[in-house]
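What you see is the complex with one protein chain gone and the rest in place.
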Amino acid sequence: MWRIALTLLLSLTVIVASALTAPVEAQPAYPTRPVEIIVAYAPGGAADVAARLVAAYASKKWGQPVNAVNMPGASGITGTLRAIGARPDGYTLLLDPHSSSAMLFAVESDVPFKMDGKTPIALLTLDPVVYTVKEDSAWKSLKDVAAAARADPKTFRYGIAGVAGIASFSVSQFLYSSGVPIAETNRVVFTGGAPTVTALAGGHVDFAGQQWSESAGLIQGRKIRGLAVVHPTRLPGLADVPTAKEAGFPDLDVVGWQGLAGPPKLPAAVVQKWTALLEEAAKDPAFLEQAAKLNKVFAYKGPDAFWQFQQDELKKYLPLATRMGIRK
Amino acid sequence: MLLATVYYRRVRRTSLLSAGILLVLGVLALVEALRLRDDWLGAKLMPAVVGLVLIVLGAAHLVRPAATPEWPDAAGFRRVALIFVVLALYVAVLPYVGFLPATAAFVLVLVRALGAFSWAATIGVTVAIALASHLVFIYWLGMSLT
Partner (left out) sequence: MDTLGFLAHGFAQALTPQNLMFAFIGSVLGTLVGVLPGIGPTSGIAILLPLTGFLPPAPAIIMLAAIYYGAMYGGSTTAILVNIPGEVASVVTTLDGYQMARQGRAGPALAIAAISSFVAGTLGLVGLTFFAPPLADVALRIGPPEYFGLVVLAFSVVVSLSGPSLVKGLSAAALGALVALIGLDPMSGVRRFAFGTATLLSGVDFIAVIIGLFAVTEVLVGVEEAVGAVSLAPLGKLMPRWDELKACVGTMLRATGVGFFLGLLPGCTPGAISFISYDIEKRVSKTPERFGHGAIEGVAAPEGANNATTSGGFVPLFALGIPATPALAVLLSGLMIYGLQPGPLLFEKQPLFVWTVIASMYIGNVMLLILNLPLVGLWARMVRIPYAVMAPLILIFSVLGAYSVRNSFFDVAMALVFGVLGYLMVKLAYPTPPLVLALILTPMLESALRQSLNMAHGSASIFVTRPIAILFIGLGIALTVWTLLSRRRR
């Protein structure tokens, strides 16, 4: 047994020695080593795609790897907490989408971090809501859907991805403004955007209101049809889908978005480096084209504008959440 | 009546323990199910179902004959306990002292405890494993453990 004790003593010496001889970091220009953007959601989702889009661009421009790192769990809270708790040196950033920000705070009264507990860097992309039905559905316009739902709510089935997700807001807002008795309809909750639109395509639900990036594939594949997009203009690739205003519902304004943020007290130099890069990206046609291919609208807003945007969004969703009874 | 069954069948201690654990977990699940604020067809459904199943199975443990568990001998038990404690310590200190030192220490202790190598071979193996894992995981794959 004493041999083991001796070994432990030896190991302790090894540990202490190694720790003492660890190199000290220098402080040159940013970035000098790989940057991590934490995505608090599963790979392949709307947030993840936005992060990778920007990360690839930044890597190319700066010559340093910028990697999207996924830390899914607890609807985005886990990853967000990790990013906020990291050292504010600019090497750990957070992909900050609507679901970890305004919408989350509208629904949950008990979030383990504060909305101002991050340093906003920029708004990156918008992911407009597209209201969809199955390709061969009898409903040809949003007005048709509204009429049908009012007439027979008990057989009206709509799918949403997560009770506190974007579709909860988008579809509910639509149903409210159409005078549909929501309590009598059938709300089917799925675990993500992809299963929701898939179920729509298979006819297991009749209506959905997910984000562009989640719906585009099936729309282009002609398995589901877009009835309206919540955006000032029609979206590229969806030329025959009217805007909400054109479809007769100008008050619909639920939009998905993804932004970039960092831990609190992030140095201004880091924020500036990023805003400069993103301003350049906003004017780069190749980049914009790539964003469009990934079904995202690149909609850059600087740090202050982004923060203001988040607050506006919260003001928009808070009463909606309370009224719909999904606020906890 | 349950006590009579327990006494009559001379239920083994381990069965009692397993039954107890299952019953406790089942009750816990039911309590949680009742606590949740959602529809019965919503978030409450599965915890309630699983809770009930656990309780039923826990009771089942008390009424069927159990087999003898094969417990390890003292020496075996000491080995297992030691290795587990060392493992737990390794995981505990890993975020604080860094990968290389912690792993080196860990491997050293393990190789020493499990093997009958000379000191030279032990050190050699330790260095080899620690360096190799560092190269693969930390350097190549870029895992950051802090």
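We call the chains A and B, going by the order they appear; numbering starts again at 1 in every chain.
Definition applied: a residue touches a chain if its C-beta (ideal position, glycine included) is under 8 Å from a C-beta of that chain, and two chains touch if they have at least 3 such contacts.
Computed from a predicted model, the values in this text were never measured in an experiment.
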Touching the absent chain when the full complex is considered, from A:277, A:294 or A:314: A:294
Chain not shown: contacting residue from A:48, A:96, A:127 or A:313: A:48
Chain A, residues in touch with the chain not shown (by the definition above): 42-45, 48-49, 52-53, 55-56, 59-60, 65, 67-75, 77-78, 81-82, 107-108, 112, 154, 157, 162-164, 186-191, 194-195, 197-199, 201-205, 216-218, 220-223, 290, 293-294, 328
Residues of chain B in contact with the chain not shown: 14, 18, 22, 25, 29, 32, 36-38, 41-43, 45-47, 50, 53-54, 57, 60-61, 64, 67, 69-72, 76-77, 79-80, 83-84, 87-88, 90-91, 94-95, 103, 106-107, 110-111, 114-117, 125, 129, 133, 136-137, 141, 143-145
